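All protein chains but one are shown at their positions in the complex.
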Amino acid sequence: MKTRGIIVRNFSHYYGQVRSLNNINLDVYRHEILGIIGPAKSGKSTFLACLNRLNDLIPGSRVEGKIEVDGQDIYGPDVDVVALRRKLGIVFATPVPLPMTIYENVVFGLRLLGNDERRELDRIVEDSLEKAGLWNEVKDRLHTSALKLSGGQQQRLCLARVLALKPEYILLDEPTSGLDPISTMKIEESLRQLKKDYTIILVTNNTKQAARVADRTAFFLMGELVEIDETHVIFTRPMDKRTEAYLEGKFG
Amino acid sequence: MTPLERNDRLIRIGLLMIALSAISILAIITVFIFEQGTPIMFKYGLKSFLLGRDWYPTEQSFGLLPMIVGSLMVTAGALIIGVPLGLASAIFLTEFSHRRLTRILKPVIELLAGIPSVVYGFIGLMFLVPFIRENFGGPGLSVLAASIILGIMILPTVISIAIDSIRAVPDSYREGSIALGATKWQTVRLVVLPAARSGIVAGIILGMGRAIGETMAVIMVAGNAANIPDSILAPVRTLTSNIALEMAYAGGEHREALFATGVILFIIIMILNTLANVTTARQRRK
Partner (left out) sequence: MSLRLKLKPKTEQKIIQVILYSFTSIAVLVLVFILVVILKNGLPQLSLEFLTRNPVDMGREGGILSTIVATIFLTLIALLVATPLGVGTAIFLTEYTTESWITRVIRFGAECLAGIPSIIFGLFGFILFVNKLKFGWSMLSGGLTLAFMVLPTIIRTSEEAIKAVPEAYRLVSFSLGSTRWQMVTRVVLPSALPGIVTGIILSVGRSIGETAAVIFTAGSALRLPTSVFSSARTMSVHFYIMAKEGISMPKAYGTAAVLVISILLINVTTYYLMEKYIRRKK
């Protein structure tokens, strides 16, 4: 049974006078992996930022239309933005471990809530790192600097850091764009496992990645949603000429 | 508004209050100095303050001209000594010396910027003043002594800012000039220095501000006679020394006259600050 988690209706976004997203309409179902593909500057990353209101931080950012998450209008007047960002955790393209230990990185968000219960934190750290597929590699050096990890490990740490917050949704913004094939494979494997408990939106500039892991795929172009459908439909029988052209590598 | 947003707004207002502290302190200082110093200037006339040659504060004679001239003379002297030495050092250390030498000398020079002014004054008193007295005549405590000490004091400032602005000139400028057959010095004179000019000027103005505002070192070597000096070997009193020398025992109108001295000093410094701001702003815009 498919339940709708996120509902986007007539949604547009502007940086100052420039429109970066134009009249987006889509739904995200619970426990699916939604892939978003499209060339650079097509609005994919902006769309992710709008979902947990990180776009608020950019001066001149403005939105029209509506986004509902679990029935709540997230641009409504009484929204607790901080709680919203916990509910929709995000992993960025470049892994950015904070300049502290591996352990402290994972529990950063929990400590913000005033959770300093050592035993519980230990448990969450192990659990989150396990889910992100990093536990075995770092369990002996949790209290060393996170900056010393390799790029792939850092990205999995960033994923673990998000998981520690027990979010409902995980937003991934080209999470493997800077990684080697083996690290990419590990992250994709984690995502397939995570689908059971979370809803995942995966922005990627690698169409093959969407084909490998996404249940449904959306194609963005120049701020517009061109089409969205089951992944195998998008990749085999796209409705739109532009989708076909992009997938064939004619532009992008 | 959620509680978190309200909290954030409160913190922002608190920080704004703190951030306004610097400008408030500046305002309070200005108000206090002017409040204490200007009434007496208007009572006896601005002209008698600025152009009067006689400073007998216990007999209602408050001519500040000797001190204004004195401050300008020693500051000019400091620049005549400090700027060529400082600039030459900066050019040498950036363009002509071994990189390793520069790496050692630049920090050494910057460390010396921290030596307290009283120490400079003391060295001047012990070595420079007797040297001038024995070799050039006069009391030794003089315009010359004050200029040399101030010139040395501003050296670290001038050198380190000049080095920074010369280093900021892109290497491509130098390569272009050398490729056209210019010698190293021609490159420096015709390409590097003009490009670094406003930074160098800002450094000189900063040094000038330091020289005109310096007090203790000047008192120790300048002789402090409240007359317009007739030669560079004659003693001199600056605006700053005038305040420091008499503040401890001055009362009534005498004290107000010292604040009036402060007002004039303050105005001169503000003009210099504005000049420095304008030049650095121009540098930044480039």
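Lettered A and B in written order, each chain numbered from 1.
Here is the rule we use: a contact is a pair of C-beta atoms (placed from the backbone, for glycine too) under 8 Å apart; a residue touches a chain by one contact, two chains touch by 3 or more.
Remember, it's a predicted structure, so these values are computed and weren't measured experimentally.
Undergrad: Using the whole complex, pick out the displayed chains that touch the missing one.
TA: Visible chains that the missing one touches: A, B.
Undergrad: Hey, which of B:G86, B:G140, B:G203 or B:P235 is the one touching the hidden chain?
TA: Once the missing chain is taken into account, the touching residue is B:G86.
Undergrad: Touching residues of subunit B against the unshown chain: what are they?
TA: Where subunit B meets the chain not shown: residues 4, 7-8, 11-12, 14-16, 18-29, 32-33, 36, 84-86, 88-89, 91-93, 96-97, 105, 107-112, 114-123, 125-127, 152, 155-156, 159, 182-186, 209, 212-216, 219-220, 240, 243-244, 247-248, 258-259, 262, 265-266, 269-270, 272-273, 276-277.
Undergrad: At which residues does subunit A meet the chain that is not included here?
TA: Here the touching residues of subunit A are 52, 54, 57, 59, 82-83, 85-86, 89-90, 92, 94, 96, 98-100, 108-109, 111-113, 158, 161-162, 165.
The rule is short, and it goes like this: only the chains that are shown with their structure count from here on.
Undergrad: Starting from the mean Cα coordinates of subunit A and subunit B, work out the distance between those two points in Å.
TA: It comes to 57 Å between the two C-alpha centres.
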